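Got a structure for you, questions after.
== subunit A ==
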Amino acid sequence: MNILEVQGVTKTFGGLTAVNDVTLEVPREAIVSIIGPNGAGKTTFFNLVTGIYSPDRGTIRLDRRELIGLRPDQVVSAGIARTFQNIRLFSTMTAEENIMVGRHTRLRAGYLDAVLRTRRFHSSEEEAREVARVMLDFVGLGRWRRELATNLPYGDQRKLEIARALATTPKLVLLDEPAAGMNPRETEDLKALIRRIRDELGVTVVLIEHDMRLVMTLSEHITVLDYGTKISEGLPHQVRNDPRVMEAYLGRGAAAGEYGKEARPHA
Partner candidate 1 sequence: MPETQMLNERTRAAGMTLLELQGVHTYYGHIHALKGLTMTVGEGEIVALIGGNGAGKTTTLRTVSGMMKPRVGQVVYQGQNVGGLPPHTIMGRGMSHVPEGRRIFPQLTVRENLEVGAYTITDRKLIEERVQEGFALFPRLKERENQLGGTMSGGEQQMLAIARALMVNPKLLLLDEPSMGLSPLFVEAIFDIVERLNRERGTTILLVEQNASMALGVAHRAYVLQTGEIRLSGSAAEIARDESVRKAYLGDE
Partner candidate 2 sequence: QTTIKLATLSPLSGGQSDLGTQIRNGAQLAVNEYKPQFQRLGLNLQLAPYDDQADPATGTAQARKIASDRSILAVVGTLNSGVAIPSSAALAPSRVALVSPANTANQVTDRGLSNMNRIVARDDAQGPAGANFITGTLKANKVYILNDKTAYGEGLAREVEKALKAKNVQVVANEGTEEKSDFSSIVAKIRLQRPDAIYFGGIYNQVGVFIKQLREAGITTPVVGGDGLDSAELVTIAGPQGANNIYFTTVAAPIDALPAAKTFAANFQKTFNDAAQGFGAFGYDAAKVALQGILNAAKANGNKAPTRAQVEAAIRKGNFTGLLSGNVSFNSVGDRKAATLYVMNVQDGKTKLAASVPVRPAKQ
């Protein structure tokens, strides 16, 4: 059964059609990828799903529930969390607090609870901190707990964003270029992390990536966008060998099939 069903969404900016009639189905507990050249509309697609933009046309359903018209925070409540291509952490908060914010929609303690320090407040505060601890450990950032988010190195900030997204207890998490700024070694760790997100947390993952080694070895399904339009989709090896994809996106190295090691010995 599909957890996310997107039907024919289109988004234009002025004269530019950034996403054009894209249909996408994501099976529950899958890891699927969206790839495509720069400016193909991948990030815009995420923005449509998470309610940051509203599509000109089309429908987006999460577990049968229509998402269009919901505000981003309502989309989070509905069960979708995301990370950003350009890291957007809360810079004046510590790593732990960043994650606790992610817990916002899931905590039941309200205004009065906070003022009166009710039992519910304490338990939900406890819960938030516990989730933060678990999530930091889960992504391997335990030692940064009390550090301000801005002070973390780039790669760790990416992981912190993932942890923050997971703290919302999503059904589906959208990762926008999670491996950017990581070296191959770290990318390997990330790959394992993403697998664990799915396997241990049971969260469905949709990711955008340009790192083909990651994409090809991790994804169960790949969708390729170009100029806003879906030009190909299928299993990794199908997509990899699709001439349109090769031409538009992968380039010469593609045939070799060695996506992590494009290094050519120089003359």
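One rule holds for everything that comes next: contacts are C-beta pairs under 8 Å (C-beta built on N, C-alpha and C of every residue); 3 or more make two chains touch, one makes a residue touch a chain; residues count from 1.
For anyone wondering why these and not others, all candidates are chains of the complex that A comes from, given by their letters.
Model, not experiment: these values are computed from the prediction.
**Q** Counting any copy, say which of 1 or 2 touches subunit A in this complex.
**A** Considering all copies, subunit A is touched by candidate 1.
**Q** Quick one: which bits of subunit A touch candidate 1 in the complex? Just the residue numbers, please.
**A** Listed in rising order, the residues are 13, 35-40, 42-43, 85-87, 151-156, 177, 180-188, 210, 212, 248-254, 259-266.
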